[in-house]
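Removed: one protein chain of the complex. Kept in place: all other protein chains.
Then we have chain A:
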């Protein structure tokens, strides 16, 4: 593995255009929130919105959308907020936000263990 340093995205203009200058993202989208498209792309739609709807024909995590689009997660959250607002997507959030110190319940962990053993 090559050492990686913080990278400059190099194209702030592009990111500015993609988000129409907005920088405040919708924090309700966790990295592992699963996004599902409720409709296909329509003509005249911003290309990034269209790409997201294509990707999310099947459930797709926010972090995977970011990787596939090559956009920072913050930018993807803004775009998802747009699509959620117009009812184009639905979001399957992780289990209720716990405090950092709280443990998930043992029943869920048992399922995780079972899944790992079956790999």
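Simple rule for what comes next: a residue touches a chain if its C-beta (ideal position, glycine included) is under 8 Å from a C-beta of that chain, and two chains touch if they have at least 3 such contacts; residues count from 1.
Here is the rule we go by: contacts and distances are computed from a predicted model.
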Absent chain [UniProt protein name; select from "Protein translocase subunit SecD", "Transposase", "Xylulose kinase" or "ATP-binding protein"]: "ATP-binding protein"
Across the whole complex, the chain not displayed is touched by chain A residues 1, 3-4, 6-9, 23, 30-34, 57-61, 63-64, 66-68, 72-75, 92, 94-95, 97-98, 100-101, 103-106, 109-117, 119
